[in-house]
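Just dropping this structure here.
Note that this complex is displayed minus one protein chain, with the remaining chains in position.
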Amino acid sequence: MRRNSLGTFIVRRIAIGILLMLGITFISFSVTQLVPGDPAALNLGQSAMSDPTIVKAWRVKYGLDKPVPEQYIIYINHLIHGDLGLSQQSRRPVSSDLKEYFPATFELASVAIFFSLIFGLLFGIIAAITRNRWPDQIIRFVTLTGVSVPTFWLSLVFFYLFYFKLSWFPSNGRLDPGTDAPSTITGMYTVDALLHGQFSLFWQAFRHLMLPAIVLAIYTIAVLTRFTRASILEILHNDYVRAARAKGLPESLVIRRHVLRPALLSIVTVAGVAFGNLLAGSVLVENVFSWPGIGQYAYRSSIGLDLPGIMGVSIVVAGIFIIMNLLVDIAYRFIDPSLRHG
Amino acid sequence: MKKNPDSPLRQPLAVIGVSILAIWILIAIFAPLIAPSNPIAQNYGQLLPPNSHNWFGTDSVGRDVLSRVIYGARITLPLSMMLVILAMIVGTVIGAIAGYFGGWIDAALMRFTDVVLAFPGIILAMAVAAALGAELRNAVFAVVLVAWPTYARLVRGLILSSKSADYVTSSRLLGASTTRALFVDLRPNISGPVFVLAALEAGNGMLLLSGLSFLGLGARPPSAEWGAMVSAGANNFDKWWLAVFPGLAILTAVLAFNFLGDALRDILDPRTAKALRE
Partner (left out) sequence: MGTLKLGRNRFAAIAGAVALVSSSLILQTTSSNAASERVLVIDSEFNHKTLDPQREFEDGGNMMDRAIYDTLLTFKGSDASKPVPSIALSYTANADSTVYTFKLRKAARFSDGTPLTSADVVYSFDRLKNIKGNPSSLMDGLTATAPDKYTVIITADQPDTAVPVKVAGPEFGIVNSKLVAAHGGYSLVGADTKDKAENFLNTTSAGSGPYMLSKFSLTTEVDLVANPKYWGAQPAYSKIVIRNVTQAVQALDVQKGVANIALDLSPKQTDSLSGVNVTAGVSTTVWFLYSNANPAISSITSDPNFQNAVRYALNYSDLTAFAGKGSIQAAGIIPSAFQGALKPADATKQNIALAKADLAKTAYKGEPIGLRYWGGGAWEGISFDDFATVISSQLAAVGINLKLEPTPVGDALTTYRNGTDTMGLWFWGPDWPDSSNYSTNFGPGEKVGLRAGWAANAAPDITKLINAVAIESDAKKRAAQYRQFQLDLNANSPFIPLIQSPAILVSTKNVIGIATNPIWKVNLTELK
């Protein structure tokens, strides 16, 4: 009985997810139609632009010569077949571009979320336990600063301090110059190097990851700490806990069953959403560190008015968001099926 | 009434937040009197480090950075507040319509809200700002587009839970029209949380707006917007004063909004506070 309801829940959510994706394609397509300028002007050289045959050939190649609604239908049709179109800047299929750039961001986001979970939970628990005393006040001040600092500014400051002045971390790029990447299995250099047994390469890739991951993690640590603190405080004072204590149950049992379990629910939610945010929102950090991920790709597509690129990135990133939310919801139900959320 | 250990008066952070905001607002208002020179006057040598004439140094065309940071408050602060108010209005209206009328109107509007929420904020904002052209006005529009769904969700949720409240039902039984019910009876319960959400979101709005300017998709020179100034600093790493001071300005302003928002949320009753956290 329970398994059925979980199954139908998943199916229903996937269906909603697909509808959401359709909505996303519509929105991103509309955005690309807002462009007042001429994408051809940006991508063809001066001499080429004055030759009408070259311009026409370019337009036909990117499907820009058809009426707008037809362009949308064609796009959706291609999308269903896994074809995200041709990027105007790189002249390659958008899907190849994304396949190349996505693992870099995923690697970065994974390391960032790992640190965020450790420190976020840690500081959140400390803050909750020492409520309103000085450790709590300090943590609250620091985390508030953490969510208020502009990430692009922090990236610059960290890069200047830790690379240039202190040489603690290497310069831009995922590896040292001239080093060959491990042959692709996942596209994530750290994982691939480990899988090939190349430990020094793994270490090199990891060191290049550190600085941008730390900057990304700072914001997420702040968010997770605040959230953990609030969740734990809320639960510590509710009736279940008081009743359990009144019953004389040992404190560790109280904490484990009535505090950590419900807290875990909220934290899982926030962490899942945070991970999705990291994947998408690393635009500013990737920009400063020249990290070749999808944030950079999204930025360059926007600046260069690469319409297929913009659409491709939006759809993929939104898709990730939706999948993360779905996974979080499933985990939610799994951890505590007694909670019913429509 | 229980003595609330989290009351704002006992929270030094809230007081600090309001004070910082007040200082910035005063700076913005009295900028012409406070700033040592005209923010677009290229009077000084280029790229001078902080000195006795230019406390914050000068930029690449010889403008005084301190004056530009001061005048920047006149751009960033009002625009951020305007952005928040616009998002609040749009989101509240949509959420109110959805919550009050229910049925298929609610379903349609909420699905639309979900779609916009599913779109990662900065990516949508970047695409919209780039598509429309790099201007501060367009960047504000882009951020509003991204920010309104949170308000819509909150308002709809609040209305749904208030709709069944006794005073509303009795008001309608007595023959009051829908509009009256919405505005007179529900409003007091909704405006509080909405304003708190606005305070909480104002900081994010400012960060997104200055982020867009940093990427070159917002303010254009010679405008003294803080995000654009940090971007200029990024091009001259070792001239650290170009990026550090505008960045600190953004940081303190956002911090102030967040302090305020936090404190306001803490004095609400726990149920609404919980609604705000989701």
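Descriptive notes on the structure:
As written, the chain order gives the labels A and B, with residue 1 at the start of each chain.
Please note the rule applied: a residue touches a chain if its C-beta (ideal position, glycine included) is under 8 Å from a C-beta of that chain, and two chains touch if they have at least 3 such contacts.
It should be emphasised that the depicted structure is a prediction, and the values quoted were computed from it without experimental measurement.
The shown chains contacted by the absent chain are A, B, with contact judged over the whole complex. Within the set A:I126, A:L249 or A:L326, the residue that contacts the chain not displayed is A:I126. For chain A, the residues touching the absent chain in the complete assembly are 35-39, 41-42, 44-51, 53-54, 57, 89-91, 118, 122, 125-126, 129, 159-160, 163-164, 167-174, 176-180, 200, 203-204, 207, 210, 250-252, 255, 290, 292, 296, 300, 305.
Looking at chain B, the residues touching the absent chain are 40, 42, 46-47, 60-61, 130, 133-134, 216, 220-222, 234-239.
Going forward, only the chains that are shown with their structure count from here on.
Once the centre of each chain is set as its mean CA position, chain A and chain B turn out to be 23 Å apart. Those residues of chain B that touch chain A in the complex are listed here as 5, 13, 111-112, 114-116, 118-124, 126-133, 203, 207, 210-211, 214-217, 227, 230, 233-234, 237, 240, 243-244, 247, 250-251, 254-255, 257-259, 262, 270, 274, 277. Against chain B, the residues of chain A that register as touching in their complex are 19-20, 23-24, 27-28, 31-32, 34-37, 132, 137, 140-141, 144-145, 147-153, 156-157, 159-160, 164, 227, 230, 234, 276-277, 280-281, 283-284, 287-288, 298-299, 302-303, 305, 310, 313-314, 317-318, 321-322, 325.
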